[in-house]
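Let me begin by handing over the structure; questions about it come next.
Of the protein chains in this complex, one is absent; all others appear in place.
Should a chain be cited, it is by its letter among A and B, assigned in written order, with residues numbered from 1 in that chain.
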Amino acid sequence: MLGKLVQFHSIEELPDSPVTKGTTLWNPTGTWRSVRPIHVSRLSPCLLGCPAGNPVETFIRLIEEGDVDGALSAIHEENPFPAICGRVCFHPCEDRCNRGSLDGPVAIHLLERWVADRGTWKPVPPEKENGKSVAILGSGPAGLTAAYHLRRMGYAVTVYEKDRKLGGLLRYGIPAYRLPRKVLNREIKNLRKMGIVFKTGKSLTEEEFDARGFDAAILCVGAQKFRDPKLVHQEGKGVWQALEFLRGVNENDRVSLQGKALIIGGGNAAIDAARSALRCGADVTIAYRRTREEMPAFGEEVEAAMEEGVNFVFQVAPQSIKRGSDGQVTGVGFVKTRPGKPDETGRRKVIINPHETFTIEADQVILATGEVPADLPWDLEIRYGESLCETDREDVFVAGDVAGRQRTVAYAIGWGKRAAIAVDAYLQSKKVNFNKIAVPGGEGISMRAYLGTAQIPDKPVVPYEEVNTYYFPESEAARGRVLPKQKRLEGFNEVVQGLASPQARNEAARCFHCGDCVMCDNCLIFCPDVAISRAEGKEGYDIDLDHCKGCGICARECPRGAIIMVEENI
Amino acid sequence: MLEIRFHGRGGQGAVVASKMLAVAFFKEGKGVQSFPTYGAERRGAPVAAFIRVDDGPVLYHHNIYTPTHVVVLDPSLMKRVDVTQGLPKGGFILINTKLHPSDFPSLKGFDVHVVDASEIAIKHGLGSKENPIVNTAVLGAFAKASGLVGLKAVLEAVKEESPIKIKKNLAAAEEAYNKVE
Partner (left out) sequence: MKKVLMGNFAASHGVRLSRAQVISAYPITPQTHVVEELSAMVARGELNAKFIKVESEHSALACCIAASVMGARAFTATSSHGLLLMHELLHWASGGRLPIVMVAVNRAIAPGWNIWNEQTDTLSQRDTGWIQLYCASNQEILDTVIQAFRLAETVKIPVMVIYDAFILSHTYEPVDIPDQKTVDAFLPPLKNPEVLKVGEARAFGSVTSPDFHMEFRMKLHDTYERVPEEFEKIEQAYAATVGRTYGAIEPYRCEDAELVMVVAGSLAGPTKMVVDGLRQKGIKAGRIKLKMFRPFPTKPLQEALKNAKKILVLDRNLSPGTGGIFAHELRSALKGDARPVWGFVAGIGGRDITPELIESMFFDAIGADAPVSTTIFKGVRL
């Protein structure tokens, strides 16, 4: 068992004290092994949660290493708009974050925002033009993201925007108190510096597209078609569609509203309209057909609206606009509702009680009853293929809300990236395996995986149970400072402030780095056979398989599930 | 063999005084031993310290029950502590006080000496008015009153063992030497 017995010819030869003069290398404990540890890269839950495919764990690690610029570059590999995303995205990554099961998820959105605001990233034209050109219709987040990635790959890109200014929904739909215009302009300016051509106040017809010799087009015209509730007396003064109202506010910085404004709807547009109306001087009420819990709007936004003084009326369905003899709006007639049985999506139906009617007084009514995808401007049909961007014309693609199911900025960014990949694959005649570049079980897609500069881990996601929380003392998640209520209502100043640098560094340090080795040396320290050592000349560890006896202590002590034990082939 | 007992309060310097006196005797070639009451030494509490002096090395290690000489650093202690305990009739007592030996009728039959060491200490800036450090002055007085150890040896011991204010301590010892009754 102990190898060759050391022979002493007399007790004098025996040393005085049991000091080992030599190593234990003579003892090949590796022969006892039935399983062996391997350091692996596994999926982290945050990556699964991000529709834009942000390299969350990577950029947080770079923050920890003090490389803010590197962190910003890492995000830019996947997403041209970290400053925007860090502000307006509702961070589904954090909903998946394993730290949420301990003491609150890592505030990833605030870290992304901090990196974007503090780091430097230089936009440059591609090193080599590939001689092909692409037209993009619409300058919302999907169109701009597609333009960005295609430009990076060497395409000549022209973006057509029928509005006066660029940004689409980012500019005309999202109020400035959530996304200051300075931030939006800064990130759009980056694209201009890369050599993307913008044509504002212009559209492009299919005939023009064919005539001008573009090699491909992407239609990103959004979802601006109003879902009309068709209320009695809806036509006439004093009734707005939510997007129309927001566009008015955002174009003119503010509009003056007096009296009572009643918002009908429960989505994000309803909240944006309500909080904007509040800032324009109105007394604001939101009326919604279902309960608070069923509101599709994001929870943090609903809370902020309540905090700022928006009234809410739930379980009411609008029937008619009440108007005075002069045609002025005086209120809205409602009936009460109650929840019915769930439909096939699991959402409960709304049952109307026609006998319980009442009126809510109002001077203005804003209808935030939703939008449906815009009609494609060209005579085409969407034909979802592998990339989810195809149309019945092979050189024309779609992206963003016009093709969309989930309609958020992060989805649009992810979709724009999909379209860019689809266009490149089509124009370069590349066969793309979408299974290799999309995050398995997640929403995002990886440009780096498509370009071959990084791989999406193929090992299963690290569940909370595999995180060794012993190594992570409890700590509270960072929160951005919030403007006091009074200051908020004075105008459209940004409500949530970013993190201070020490806060950001502390927050980054809260990251578990699920499934990613950060060279913490825990495996090396715990290995009872001293069989793990830092690899020479590269990242990672070497395992001395002559002496690793497969005890698994390294895997058990790995704080982040980045070591797995695999069976030896016998 | 001499067995000397010092009475004082914690913080007054009784332990240091006993050590200094031991050093003084040692400088004159005697065998000496000095030790405090063992245990808790709290500021303000009554404490005692002891010295044995002999011509050769001192080998005994038990407590001193029958001192040949007693030195009282704080006369207020005499209300609570019987400073003459174990002292044979005619035994030597030196008291730091403004009073005269005849003011202590209970000490009749003992060889009583007095010195106002507090005043001398205050005069030389040793300790505070409320809490003078009297040990060096008392040693000067002991040398003269007992005649057992010379002033020179006492001054040498004070010089060696005083942590601070050496000159003032020397002056206090010398003044007390000259003033003791």
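Methods note: a contact is a pair of C-beta atoms (placed from the backbone, for glycine too) under 8 Å apart; a residue touches a chain by one contact, two chains touch by 3 or more.
Note that the coordinates shown come from a computational prediction; the quantities given were computed from them, not determined experimentally.
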| item | value |
| --- | --- |
| Neighbouring shown chains of the undisplayed chain, as defined at the top | A, B |
| Contacting the left-out chain in the complete assembly, out of A:L14, A:V232 or A:V372 | A:L14 |
| Interface residues of chain B (partner: the chain not displayed) | 19, 22-23, 26, 31-36, 38-39, 57-63, 65 |
| Residues of chain A (touch criterion as defined above) contacting the omitted chain | 2, 5, 8, 11, 14-24 |
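Criterion: only the chains that are shown with their structure count from here on.
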| item | value |
| --- | --- |
| Geometric centre distance via CA averages, chain B-chain A, whole Å | 86 |
